[in-house]
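As you look at this complex, bear in mind that one protein chain is not there, while each of the others sits in place.
Presenting chain A:
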């Protein structure tokens, strides 16, 4: 198992090299001129200034040199300097990553919890009114675009009903807790500040729900169908023949078997959540990687775009690795070599 994990870990840098190369080349092929982001419009006519800026950012070098330089920096953990913020991209990302992770993890928890509960109950009461309602709820979540469900819920719950606070991670002018993990909820607890924790949590709730709702459908469907299938298998009959009530057959026997396929789609779900986070962050003014990426794309800020791509890929590869490990752990029949 350990050897397997190591082998997978070793493969990650090579995959990243591919990702970095593709993203670098794509950025070179786009039509937009990054100089527009660097040189104020009225100075564009001054060739001296243009040349100086080009040299300063290394844009005067031929493509292969720029490529090698980019990779060389990358190996040292240097993602370049953002054209827009004029700060190292790595610093920008490190600052914003916790906000995104907090959002995505909360969404994952909400989506999985809702999907498991709905899937379990609809399998237990299949064919009932509850089954239909759960199906519709799940279907809406996975078919409504996030910007749509996000805006509607924000408008109804926050603007009209004022049940939840508005956008952002905290109310305006409230200072974040001292930095430990970068997760405001966790840091507030570490600081022992309960009211701050509640504020962070209520701000997190709606965007995390919107994002989690989007993956509830696929999880519900999967859990329901695996459990319904499990209930018809021989081991379920054995459990009933032992005298187990249907609830026990479901929870103790069918559910653990349903977790195995669930784990395999969670990795996929995570990738979906990362992309979905871009939209959610934009709608909820969430200061994470997603809103950073949106801004960078608008400004042709190539170093920032490249940095976000690489961080996203790392997250995706790690999530997949974790999924595989969890899968092997949950399934005693798999012996990974």
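In the analysis below, a contact is a pair of C-beta atoms (placed from the backbone, for glycine too) under 8 Å apart; a residue touches a chain by one contact, two chains touch by 3 or more; residues count from 1.
Everything below uses one rule, namely that contacts and distances are computed from a predicted model.
For the omitted chain of this complex, the UniProt record lists the protein as "ATP-binding cassette domain-containing protein", which is one of "Sarcosine oxidase subunit beta", "Pyridine nucleotide-disulfide oxidoreductase", "ATP-binding cassette domain-containing protein" or "Acyl-CoA dehydrogenase". Only one of the listed residues, A:42, A:160, A:173 or A:242, touches the absent chain: A:242.
The missing chain lies against chain A, touching residues 233-235, 237-245, 248, 252-253, 256-257, 260, 330-333.
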